[in-house]
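Okay, handing you the structure first.
One protein chain omitted, others in place.
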Amino acid sequence: MEKELRLMKGNEAVAEAAIRAGADGYFGYPITPQSEIIEYLMEANPYTTTGMVVLQAESEVAAINMVYGGAGCGKKVMTSSSSPGISLKQEGITYIAGAELPCLIVNVVRGGPGLGTIQPAQSDYFQAVKGGGHGDYHLIVLAPASVQEMADFVDLGFELAFKYRNPVMMLSDGAIGQMMEKVWLSPPKERSKTVPAWATTGKPPTRKRNIITSLELDPDRQEIFNKKLVAKYNEIREKEVRFEEFQCEDAEYLLVAYGTSARVCQKSVELARAQGIKAGLLRPITLFPFPSKQLNKLADKVKLMLAVEMSAGQMVEDVLLSVNGKVPVHYYGRMGGMIPTPDEVVENLKERIIGG
Amino acid sequence: MAKVKGSIVVNIERCKGCGVCLVSCPTGTIEMANEVNGKGYNFAYPAHPELCIGCANCAIVCPDGVITVYKTKI
Partner (left out) sequence: MKEITGIKEIIKPENLAYRKSNILTDEIMHYCPGCGHSTAHRILAEIIEEEGIQQDTIGVSPVGCSVFLYNYLDIDWQEAAHGRAPALATAIKRLMPEKYVFTYQGDGDLAAIGTAETIHACNRGENFLIIFINNGIYGMTGGQMAPTTLSGMKSSTSPYGRDVKTMGNPLKMTDIVATLPGTYYVTRQSVHTPSNVKKTKRAMRKAFQYQKLDKGTCFIEIVSNCPSGWKMTPVQSNKWMEENMFPFYPLGDLKAPEEPPVQQPKSE
């Protein structure tokens, strides 16, 4: 079957991609700027075509717990929200990670803290990559920079979630969620009939009962479990790093940015080059696992790095850790829902170059 | 008319000595022992087995399901 070309909003593309990825369930709650996801799904009514359950829960808390229940049955389930709603979901997310369940959580980030603004931001990086919920766990975090990637990362997200029995977050932002672009949609996949061995589907005589839990009161056993998670995250760091490089082959100055900031920086690289500055861009696609090795390699070639984010400076810390002091690392950003312009970034880069 | 007689089997190591079986027994078959089991509970036991009519009240109400009941017509 052929791919289908459509003009869609990022949020709508996620919804359509979920149906085509053979998702079993979506449990969500309205919040700006991502309500189109559940609205699209309700209108598409996939229950009548693929059997996919779409349910508007009474809160983001209830929605993430519905995801837990569905994931425990081995089903492809997902939820979506935006920053304040994702904060509500943190309890559920750490439980999902602790119970080693697969699922997809979409965060269309808006400015914070608190109720904040409905405009786009990238200020949930720490929450997504460093924790958010309590305990030692990590989400696999995919950062789309286009409507196409918002669509593609649904299927990729589910694939990684089931491969590692881990929750996956798609960290988008209000700009990409709301903008319309051309998107190639994959042909629909049937909903899977395979039942994972660990899923709660009713205990037949042929196996022991399956218990989905994150509770272990014995510290020896809990440490063994924590070590198992650590090993899993190390394997993910080895195998699942994804990034894109733009004009890095001969770059002397490196911009590091993801999502909307990366789109801006791509233009900034072009503008800088036109002024004779050999700039390049590294765009992390996975924020966890972070492309630390690649940044460390590039630190041997470039004179400085400039992290550009729509936040007070969150991803910049991971850039600093990655280069481990080899080169100066700076940060430029806008907050409160403001988006940096390509010119601003170039000006800031020039200041850093002069400043040394 | 045939008489019904019963016989209970109490797993005294799993009994927690709550005493709810004793107050449910209509014939006074059950008493709590003066001795304790391995956990330190004064367990229940059929002190007067000849009185048992196999009604299973004790087993039905026992929280821990430590009683098995048999009954027959004499």
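Should a chain be cited, it is by its letter among A and B, assigned in written order, with residues numbered from 1 in that chain.
Operating definition for what follows: a residue touches a chain if its C-beta (ideal position, glycine included) is under 8 Å from a C-beta of that chain, and two chains touch if they have at least 3 such contacts.
Keep in mind it's a predicted model, so treat the numbers as computed, not measured.
Colleague: Let's see if you follow the contact definition: name the visible chains touching the chain that is missing.
Modeller: A, B
Colleague: With the full complex in mind, choose from A:I19, A:A44, A:M66 or A:L104 the residue touching the hidden chain.
Modeller: A:M66
Colleague: Even though one chain is hidden, which residues of chain A still touch it in the full complex?
Modeller: For chain A, the residues touching the absent chain are 24-25, 27, 53, 55, 57-59, 61-63, 65-70, 72-73, 75, 77, 91-92, 95, 99, 200-205, 209-215.
Colleague: Taking the full complex into account, what residues of chain B touch the chain not shown?
Modeller: Within chain B, the residues touching the omitted chain are 5-14, 16-20, 22-24, 29, 37, 41, 43, 45-46, 49-50, 52, 54, 56-57, 59-72.
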